[in-house]
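Below, a portion of the complex is reproduced, with chain positions unchanged.
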């Protein structure tokens, strides 16, 4: 079965990104497909590559990047939510005249249409938020 | 992309204190382009999103409540509001904005987009969807 | 020696206002801000509990937040006073401490 996943809260602050991670791993282990994870609201904060959690804590962004690479998951960060919150890729940074960018490998910035499309193209949609 | 699915946007949070109501509306506006069967549910504190007379001037934040009145132009015409949620909050339908759409199947007659439903009807609506997005 | 309590969540969703009312002492002040302003509404399932503390406790609502949400003063419980941000500042200054019910 194809699962779409929405993550609506930021890393460490809220458990949503952790629960979603364990859910997606379990879904893949059971033979389901997870073609896309969509990051919305504060969920866009998961995508920063500048996070430096304590050594004895999980690295939420790196876990997602690795999982996506291994299983070909499309990690989509909502552009409107990301702009407000200061998450930019190199392209966006150039367009907005910003001197730095912060999106990690494996995440891509795109529009809300990708969320709707995910709802249409998957069999189940699961939201993790607050 | 030819399949038509039933999409329900569930709004349970008050406006302005957090961004969920505004960002929910942004999804609805983008989603309208996809020609799906769209309904919006307002229950619990979500009913506060639709109140009349919102004035954010002193806060310096954008008043997005007029956008609800534009939803008809995007063919988003089904806004279900739960009566029990209104009652618990001391509100009635008269406290909500008037939101209209033009029904192209009925000579472009103006019709109200807001439908007040009971909690049981809201539960039925939720049980009749393909995709539910919660905000 | 009294306390200013701030409540910023809707009492219909979150128990913060109730807990605040259960812990504030006679002579304290409670200021409802952000989504907390809904606690000022009359004729709700919360209204009686809020009204029951009026008098013993001074209740205030932050008017810019009430206006943003379309809450007219005439819809509010009698005995709740409206303040603007300067009034908020005065309340903080006039009480010995501020306790936020987050």
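Per-chain residue numbering starts at 1, and chain names A, B and C are given in the order in which the chains are listed.
Note that in this section a contact is a pair of C-beta atoms (placed from the backbone, for glycine too) under 8 Å apart; a residue touches a chain by one contact, two chains touch by 3 or more.
Nothing here was measured: the structure is a model prediction, and the numbers come from that model.
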Counted across the whole structure file, the chains come to A x2, B x2, C x2
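Please note the rule applied: only the chains that are shown with their structure count from here on.
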A-B or B-C, whichever has more C-beta pairs in contact: B-C
Centroid from C-alpha atoms only, then distance chain B to chain C, rounded to Å. What do you get? 29
Chain C: which residues touch two or more other chains? none
Residue numbers in chain B touching 2 or more other chains? none
Touching chain B in the complex, chain C uses residues 8-10, 12-13, 34-35, 38, 41-45, 47, 63-65, 67-72, 75, 84
In the complex of these two chains, what residues of chain A are touching chain B? 6, 40-41, 80-81, 111-113, 115-117, 119-120, 125, 127, 129
With touch defined as at the start, can you tell me which chain B residues reach chain C in the complex? 12-18, 44-45, 48, 51-59, 61, 63, 65, 88-90, 95
